[in-house]
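First, the structure itself, so that you have it in front of you.
A single protein chain has been removed from this complex, and every other one stays in its place.
Now for subunit A:
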Amino acid sequence: MIRVQAEPFDPGMELARFGQGRTDIGAVATFLGLVRDVHGGERIAAMTLEHYPGMTERQLAAIEAEARARWPLDDCLVIHRYGRMLPGEPIVLVATASAHRHAALEACAFLIDWLKTKAPFWKLEETETGESRWVEARESDEEAAARW
């Protein structure tokens, strides 16, 4: 399931609901991305995520389909926020469920790696001095996505 939303979410509650009512799931792997208050040695006061409505959902759905084709997943959840958020707030949650741990762990890593290089989101950081700047894409993210 894919959810793109401005509202904060409660990772504990989302996880409790994930795979609820099923007894064939042996492993759940998760990735939780948070807003950090430091980037490049500078204090970050807030972060705004811009996205491309329509394309975001389409790309996330394609990434989920790819994960389901590669690993035997019982369930899959991706929640990604947009809009303005503060340090400590969750940005993204990826959860995968499978009968065994390897499929769940690998699929979870795959999903976040591909999401980072394909889903149309852009981070705008606000420093404590009130400056705004767009976060640069990192080569290491491309490398992480390419290994799958």
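Quick notes on this one:
Convention: a residue touches a chain if its C-beta (ideal position, glycine included) is under 8 Å from a C-beta of that chain, and two chains touch if they have at least 3 such contacts; residues count from 1.
Going forward, contacts and distances are computed from a predicted model.
Within the choices "Periplasmic mercury ion-binding protein", "Chemotaxis protein CheW", "Molybdopterin synthase sulfur carrier subunit" or "ABC3 transporter permease protein domain-containing protein", the name that UniProt assigns to the complex's undisplayed chain is "Molybdopterin synthase sulfur carrier subunit". Residues of subunit A in touch with the missing chain: 33, 49-52, 54-55, 58-59, 80, 91-92, 112, 115-124, 134-137, 141.
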